[in-house]
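What follows is a set of notes on a single structure, which appears directly below.
Left out: one protein chain. Kept in place: all the others.
Here the chain labels run A and B in written order, and each chain numbers its own residues starting at 1.
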Amino acid sequence: MKFNTFFNRFVPHERKFYPILSSMSANLLEGAGLLIQLSKTTRKEDYRGIYLQIKAIETKGDRILSHLFDELHSTFITPFDREDINSLGEELDNVLDSINSVAKRVEMYQPNGLPKQVVELANLLHSACLLVQQAIGLLDTMKKNVKTVKNVCQQLHDIENQADDVYENAIIDIFDREKDAINLIKHKEILQEIERATDRADCVGKIIKTIIVKYA
Amino acid sequence: MKFNTFFNRFVPHERKFYPILSSMSANLLEGAGLLIQLSKTTRKEDYRGIYLQIKAIETKGDRILSHLFDELHSTFITPFDREDINSLGEELDNVLDSINSVAKRVEMYQPNGLPKQVVELANLLHSACLLVQQAIGLLDTMKKNVKTVKNVCQQLHDIENQADDVYENAIIDIFDREKDAINLIKHKEILQEIERATDRADCVGKIIKTIIVKYA
Partner (left out) sequence: MKFNTFFNRFVPHERKFYPILSSMSANLLEGAGLLIQLSKTTRKEDYRGIYLQIKAIETKGDRILSHLFDELHSTFITPFDREDINSLGEELDNVLDSINSVAKRVEMYQPNGLPKQVVELANLLHSACLLVQQAIGLLDTMKKNVKTVKNVCQQLHDIENQADDVYENAIIDIFDREKDAINLIKHKEILQEIERATDRADCVGKIIKTIIVKYA
């Protein structure tokens, strides 16, 4: 038995949350696009410029999240529903924070080139952010789209598994190849942070799946 | 005054959560047992096999957790009670995730042997998981067993303190002894992750204590 039909409550009063969540996911996708650009850069002097663009995106994300919270608290909505929108907003922001952390590390550590797997991971992350955007776009009509949304979440999870494999091989690679400990630290931490971003994108999928299970 | 008597609500409708939580703790214990085995391995060629067994346990844990969530959301239960079962399930899963992370690092880094304190920490973690299993087995009858459960939680906390000391000495040790920075990184991160697992087992104890305070 479902004692709380989120969808019914959600539609009349809470439509306004959809555009906010959508703008969060669009902003996130833009950050993921810049990360691909950063991962392919071969000139160290370009690191800073791309990092600053990503940082601006991250700051914009903070503003959108803060707007979401303000709206959540000024709207009549059950604590239960609020909690789910809250989690979704926070986790979307966490993905973007991780993207910012990757870029910040590249800028701070100034590595001479990046492991080739960083490009692969940035591409996987971008695909994940596309799926996140798609899933959030479907929340509005989730009752009709349960299957599609679940499928998108499954794809997010598959990407996370692929990213795990790429990450593991990258780490094995640098411990095998890199004899300079300081370079190893730089590469390892950049890889760890981008892997964490894909992990958090998968978490977004899990939260969406939970919402679907509860309310659709 | 208690405005929500969890126990009374819990018994009639929510009995089904006990076996799920129990199977999570049994699965966790199996993972902790394998970690002892890994910590004692002297042959690098055995790392992968044990890691894959732990990974299988971790995947099984994810499935049980997902089953718990499905049951939680399809059962009439207050958001308040749900939140506690939810936290308990998630934290149990976090312990197992940390065990998997330890094993994954051993497999990725291929260290030439492990610091001797890893065996000690794995043994402490296994004892902690036994206590977790015991406490979860008592939730069903917590009203009668408040004292015992509190005592088990206290023992969990004592183990965490012991693990902290072992961990600190291990770190002091490797910074003192290990002059190769890459080996130091390998050992340090493996130690950090196993210490984190014991920390999370203590968190399980704290959640159980909170449940006891609220509902028994």
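One rule holds for everything that comes next: a contact is a pair of C-beta atoms (placed from the backbone, for glycine too) under 8 Å apart; a residue touches a chain by one contact, two chains touch by 3 or more.
Here the structure is a predicted model, which is why all the values come from computation and not from measurement.
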Can you list where chain B touches the absent chain?
-> 1-3, 79-80, 168, 171-172, 175, 179, 181, 184-185, 188, 210, 213-214
Hidden partner interface residues of chain A, rising order = 69-70, 73-76, 79, 104, 108-110, 181-182, 185-186
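Methods note: only the chains that are shown with their structure count from here on.
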Inter-centroid spacing, chain B versus chain A (mean Cα positions, whole Å) | 27
